[in-house]
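Up next is chain A:
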Amino acid sequence: MKFSLNGLYIESYTKCANCGVLIYEASAEDSARKKVHDGSIYCSQECVDWKLDRDARRAKAAV
Partner candidate 1 sequence: MPDRKIIGIDIGGTFTDFVSYDAATGTIENWKNLTTPSEPIEGVLQGLGQVDDVASVDKIRLGTTIATNALLTRRGAKVAYVTTSGFRDVPFIQRGDRRSHYDITWIKTKPLMKRADTYEIGGRFSAKGELVTALDEAAVRELAATIKADGTIEAIAVCTLFSYIDPSHEQRIRDILAEELPGMPISISYEVLPKWKEYDRASTTIADAYLKPIVSDNFHRMQKRLDAIGIGDRIGVIKSNGGESTLKGAAEAPVQMTLSGPTGAVVATRVLSELTGIKNLVTFDMGGTSTDCSTVVDGMEHVTTSFEIEWGLPIQIPMIDIHTIGAGGGSIAWIDKGGMLRMGPQSAGAAPGPACYGRGGENATVTDANVVLGRINPNYFLGGKMKLDAEAAHRAVKRIADQLGLEVDAAAFAMVQIANNNMLGALRAVLLQRGLDPRDFSLVASGGAGPVHICDLMDISGIPQGIVPNYPGQFSAFGFIMTDARVDRHRTVQQISKYFDGARATAAMTELVDGAIAELVSQGYQQKVEIYRSIEARYFGQNHELELSFPANQFTEETIASLWERFHEEHQNRFGFSIPGETIETVNLKVVAVAVSEKPQMRELEKGEGTPASSGSRKVRFEDGWHEVKTYDRGTFKQGQTVAGPAIVEENASVTILQPKQTLRVDRLGNLIISA
Partner candidate 2 sequence: MDFVTMNILESSMVSLCKEMGIVLMKTSYSTIFNEALDFTCGLADMNGDMIAVADYCPAQIGGMPLLVKSCLKEIPIDEIEEGDVILHNDPYRGGLHTPEHTFFKPIFVDGEIMGFAVAIGHIAEVGGMAPGGFCGEATEIFQEGLRIPPVKIKKRGKDNIEVWKLLLANVRTPRVNYGDLRALIAAVDLGEKQMTQIYKKYGKEKIKETVNDLLLYSERRMRAELEAIPDGIYAFSDTIESDGIDAERTYTVAVEVHKRGGEIIVDYHGSSPQASGPINATLGVATSAAYNAVLHMTDPTIPRNSGCFRPIRVMAPPGTIVNVDFPAPEVGGNTETHPRIVGTILGAMAPAIPNRVMAAEGATHCNFVFGGVDADTGEYFACYDLEAVGWGGRAFADGNDGVDSINGNCRITPVEVYETRFPWRIESLAFNVDAGGAGEFRGGVGYSKQMLCLNDEIICSQMTDRHLLAPWGLNGGTEGGVGATLVMKNGREDWQTMREAYGKASTSRYSNVSIRRGDRVRLVTPGGGGYGEPAKRDPAAVAEDVREGYVSKAAAQKHYGYQEA
């Protein structure tokens, strides 16, 4: 989530593509944990892994 330079309003909302939590641009903690995978932003590696597991599981179920 990105605030305007003057801090008075929100310019854009960023959420983890897997679990949906807000990722604050100004938060050092959030920045340190976040991962980009396949063009999407994730809050953490754990969420990337979860997504990959789910995709694999659902692909297997479809076969």
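Keep in mind that, in the parts below, a residue touches a chain if its C-beta (ideal position, glycine included) is under 8 Å from a C-beta of that chain, and two chains touch if they have at least 3 such contacts; residues count from 1.
The candidate set was assembled so that all candidates are chains of the complex that A comes from, given by their letters.
Not measured: the values here are computed from a predicted model.
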Touching chain, any copy counted, for chain A within the complex - options 1 or 2: 2
Considering the complex alone, what residue numbers of chain A touch candidate 2? 10, 13, 15-22, 24, 26-27, 47, 50, 54
